[in-house]
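Of the protein chains in this complex, one is absent; all others appear in place.
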Amino acid sequence: MTATLHDRIAASFDRQPMMATLGASLVSVEPGRVRVRAPILPGARQQHGVAHAALAFAIGDTAAGYSALTMLEADDEVMTAEIKINLLAPGRGDYLRATGRVLKPGRRLLVVSAEVHAIAEASETLIAVLQGTMVPVPATR
Amino acid sequence: MTATLHDRIAASFDRQPMMATLGASLVSVEPGRVRVRAPILPGARQQHGVAHAALAFAIGDTAAGYSALTMLEADDEVMTAEIKINLLAPGRGDYLRATGRVLKPGRRLLVVSAEVHAIAEASETLIAVLQGTMVPVPATR
Amino acid sequence: MTATLHDRIAASFDRQPMMATLGASLVSVEPGRVRVRAPILPGARQQHGVAHAALAFAIGDTAAGYSALTMLEADDEVMTAEIKINLLAPGRGDYLRATGRVLKPGRRLLVVSAEVHAIAEASETLIAVLQGTMVPVPATR
Partner (left out) sequence: MTATLHDRIAASFDRQPMMATLGASLVSVEPGRVRVRAPILPGARQQHGVAHAALAFAIGDTAAGYSALTMLEADDEVMTAEIKINLLAPGRGDYLRATGRVLKPGRRLLVVSAEVHAIAEASETLIAVLQGTMVPVPATR
């Protein structure tokens, strides 16, 4: 069943061209918890050579959204209603990894969070935390 | 003098590879108000074919950050301490345009906002609002 | 009709004991825009003698929530799903006044904002801005 859950999330993830543009990939899928990672590509940096805030946002928002999706029916999608990011440290290292979690499931709204770490050979640094709200959207067929 | 201000912001903008990746450009620079636009490139979409939330975030955060930078000394840079985005409508149309504004300047913190509109031939739709905090960073040379 | 709208909001406002505790009152009600004010009572201050952040929050959230309620059917109520406050200046003066506005109405969610000013004899100072999400709740009878 977790395999099916993974497949469902992966199928949606693969339909998001922005994830391909950023080189992001799905790391793991569990009920209420999803991990996404992305390299710090040259084209995803800001003027000081570290990860652009939008890269941390993109994978944090995506991990949080998919953690919400794991709590929903197979045909649903989710949309971000709102999300806030606090940036804690520069995004520097081999890659960024976002861990999304569901804080409160719900039929109309799901409250989610995400932590984004910068991963280097010998260290993991928490660089951003996100807190937001996801809205279920019935799949359009 | 506004020309100089524009040049200073443009020079910083042009050093952000993420802006080039997204095809974003600087539209206008005034003291306390900066506009940035970006096409909705195929590679910047989500699974329903509209702009990814991260695109609205990227240009909203950038416009807000540069609006803060217009209030600072020539050598300073700014970093986003935190920013929140509420998504109001799908990002569909010819391009997105973000208008960043300074709500409260300050020596240690600047409070900023941004509105993101989706622009189509005959319409402008407000698709996102952002509210955040920028921190001045002395330029490193 | 605006009189009826005012009466409906006032009736709900008067059922909130927290508003009485803070000495808050409803100033004006228009479709999509509600004003609430509160004195800076000795019991609503923090350790430096200025308004506690929770006072600015309380009236900002309330003004924003009632601005949402003006867009709904007569029997509905609203609840705050989430709201963020940026504090810009100390709350000092004769009283605080919050102006709530609807940025985006909706059947499932309403995006709202509020500005809180500190009013003194000769000045108005913007001391806080809020941005949030309200959820309609069918009245329970």
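General observations
Think of it as A, B and C in the order they're written, each chain with its own count starting at 1.
Rule of thumb we're sticking to: a residue touches a chain if its C-beta (ideal position, glycine included) is under 8 Å from a C-beta of that chain, and two chains touch if they have at least 3 such contacts.
The structure presented is a predicted model; accordingly, all values stated were derived computationally and were not measured.
Touching the chain that is not shown, out of B:Arg8, B:Arg35, B:His52 or B:Lys84: B:Lys84 (per the contact rule at the top). Set against the missing chain, the residues A:Leu41, A:Met79 or A:Leu103 yield one that touches it, A:Leu103. As for the chain not pictured, it touches chain A at residues 84, 86, 88-89, 103-104, 111, 113, 126, 129, 131-133.
Contact between chain B and the absent chain runs through residues 81-82, 84, 108-109, 111, 133, 135. Where chain C meets the chain that is not shown, the touching residues are 12, 15-18, 20-21, 42-48, 52-55, 57-58, 61-62, 77, 79-87, 140.
Here is the rule we go by: only the chains that are shown with their structure count from here on.
For this structure, the chains sharing the highest number of C-beta contacts are A-B.
For the pair chain A and chain B, the distance between C-alpha centroids works out to 22 Å. Averaged C-alpha coordinates put the centre of chain A at 33 Å from the centre of chain C.
Separating the centre of chain B from that of chain C, both taken as means of CA atoms, is a distance of 29 Å. In chain B, 84, 86 are the positions where the chain touches two or more neighbouring chains simultaneously.
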